[in-house]
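Shown here: the complex without one of its protein chains, the others still in place.
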Amino acid sequence: MSFFQRAVPASKARSAVPEALPWVEKYRPKTMRDITAQEEVVQVLSRTVESRNLPHLLFYGPPGTGKTTTILALAREMYGHESFKSRVLELNASDERGIQVVREKVKNFARIAVAHDPSGKAPPYKLVILDEADAMTSDAQAALRRTMETYSKVTRFCLICNYVSRIIEPLASRCAKFRFKPLNAHDTVGRLQYIGNQEGLRCTDEAYNALVRVSGGDLRRAITFLQSAHRLHPDGHISVKAIEEMAGAVPEAVIDLLWSVWQQTPVAYDQIIGAVSMAIQAGYSAAQILLQMHDRLVVDVTLSSLQKSRVALVFGEVDKRLVDGADEHLQLLDTLMRASRALTGATESSA
Amino acid sequence: MSLWVDKYRPTELSTLTCHQALTGQLKQLANSSDLPHLLFYGPSGAGKKTRILAVLRELFGSGVEKIKLDTRNFTTPSNRAISISVVSSLYHLEVTPSDIGFYDRIVIQDLIKEVAQAPQLDLNARQRFKVVVIHEADTLTRDAQTALRRTMERYTANLRIILCCNTTSRIISPIRSRCLLVRVAAPSVEEIEHVLQDVASKESFALPAPVAKRIIDQSDSNLRRALLMLDGHPPTEGQQVPAADWQEYIQEVAASIVQEQSPQRLLQVRTKFYELLSHCIPAETILKTLAFELMKNVDDQLKPDIAEQAAFFDHRLRCGQKAIFHLEAFTAKFMSIYKRYLISLYG
């Protein structure tokens, strides 16, 4: 009962608060000029916009590097606000995109002639954006082939994907390919700082760097993390630890322990067992631990290349098992014990 | 007369005793204007579900405790009818899609869409969204996770999703990046002891510290297990804290394997494995417990071998269907390794 009494003011208070927009959307660059990274791509594309002759496009690159942002900005620039809606069709992986849709929806949109644009500003073709195109079945991709050619006069396509190898060859060959590089740390930090300042956050540079590290060059993730951190710490003080915790990263101290424990001679089995069960009790994800240990392995200077390769082999195998759902505790234990063996060069198993 | 573990389960954030820092953050989140999707992870018995319920209560008030349980039916594309039981209140809905295994994608799509599209009917509810709690999210198939990914974005206006799982290793990264990750570590020894002493004092009996320590040891820092142990064997019965029935059984199996390695013994062990499996002990648990028991019983040198074989067959176990084959193969492998080791020791 008390719940309802409290409920009334709460609901009133709620309606006053405007729906918070995710920062990813809020700070998405709206024009080509706003895009700070990917200079070469942006430059080439800007020129095609001026010439009003756009080829079919294929954007590929890791997530969070601005592919979707770029094409949306481009489209907005070309069509202006009015004709954007009627001239651009955007489909992504969550929309039904089986062969049926390609044959009907996409084709129907593509074949429509372009209405005369009174302003004369918009180019005489429409744009179909197929986001996450590598998730389309190869049948559906094959069905696109002919459509792209037949209606190229009135419709241009833009395919966006992470892995260009997942796009069938005939489609890829019809497009101008643009590779989006992972953003460098400097650009990312700059962008995050801009957002941070806009939102009134007081973050240290270390925190921004930590953000970049945990997001692995994915700007969208970095911004999402920043926003989540802001939610948890509304006062604006965001520490490195908070960022790592939020991203599910394992604290460096834990990695330090796990990293050193298997490199002792003679091998301290009980310490390994202890360290592993500590990490598991704390709830850290074994896959994440592997990932971070691997980062250390790569830059480590004390191990020989042979030792590194052996250990990396173990990491790789265990990672696959983890993806298949194997028990984290056993797998992590096995990893460290085998890694310590790989150091001494002992064969895989005595049996 | 409920068991202590349920009787003394905290229902509100303010009564949670472990992980104070985390509790503070959850409170912050629950009271902020927009709650992100949440992903709770951590070992079992750490208090994930207790925290989820506490967050829900913080969000909606005591209404979430009025739950009902019913069965929803779905039809697969191949026209197979499947049903899944769902726990729900006016404000939230809890589901374990992995119950139906292969078809979990359909549950994700249909059930969650159904919830998302029906707006909050209670105009007086404190939040305008409803919450779907997905248990055992790490066992969702990839298909289901992909379906979830889009659902999370599309229905943000009136739906929040709380995922609960033991590890994030199997959660695909698009989902991880759409959720706020909440790690619930196993409570520390002190925290568990505090809880145990608290229960003991409420039940008005004295809990000697060494007994409490032993319980914590036995329970593997699993708070639920620790409380249930305390309940089953109040220290008045003596200082001994027996392990669970299945743990003792597996310990016996391990001892018998170390004692003798022969085909006949392996056959006996097979019978025992069957016995365990038919008493609902998951094969993964058997393998893991057995491996750690064996490790306890052998020399250091052999530990890496055991760990390696256990990890290897654990993977097999997950990929295969007939658990007994893999358990037996692990045992056979151990016997072979151990026999060779003994021969090398004693000639």
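So that you can tell them apart, the chains are marked A and B in the order they are listed, and the count of residues begins at 1 in each.
Just so we're on the same page, a contact is a pair of C-beta atoms (placed from the backbone, for glycine too) under 8 Å apart; a residue touches a chain by one contact, two chains touch by 3 or more.
Methods note: contacts and distances are computed from a predicted model.
Visitor: For the chain that is missing from this picture, which UniProt protein name fits: "quinol--cytochrome-c reductase", "Autophagy-related protein 13", "Proteasome subunit alpha type" or "Replication factor C subunit 1"?
Guide: "Replication factor C subunit 1"
Visitor: Which listed residue, B:12, B:153, B:217 or B:275, touches the chain dropped from view?
Guide: In the complete complex, the chain left out is touched by residue B:275.
Visitor: Give me the chain B residues in contact with the hidden chain, please.
Guide: Residues of chain B in touch with the missing chain: 1-3, 6, 44-45, 49-50, 53, 66-71, 83, 85, 87, 90, 94, 96, 99, 102, 118, 121-124, 135-136, 222, 224-225, 228-229, 231-232, 244-246, 248-249, 252, 261-263, 266-267, 270, 274-282, 285, 313, 316, 319-322, 324-326, 328-329, 332-333, 335-337, 339-340, 343.
Operating definition for what follows: only the chains that are shown with their structure count from here on.
Visitor: How many angstrom lie between the centres of chain A and chain B, each centre taken as the mean Cα position?
Guide: For chain A versus chain B, the centre distance works out to 29 Å.
Visitor: Under the definition above, what is the set of chain B residues touching chain A in their complex?
Guide: Within the complex, chain B touches chain A at residues 25, 28-29, 32-34, 36, 41-43, 46, 60-63, 123-128, 138-139, 146-147, 149-151, 153-154, 157, 166-170, 174, 176-178, 180-181, 183-186, 221, 284, 287-288, 291, 295, 300, 303-305, 307-312, 314-315, 318-319, 333, 336-337, 340-341.
Visitor: What does chain A use to touch chain B in their complex?
Guide: Where chain A meets chain B, its residues are 2-4, 6-8, 10-11, 14, 17, 19-20, 63, 93-94, 218, 220-221, 224, 228, 231-234, 245-248, 267, 269-270, 273, 280-288, 318, 321-331, 333-335, 337-338, 340-341, 348-351.
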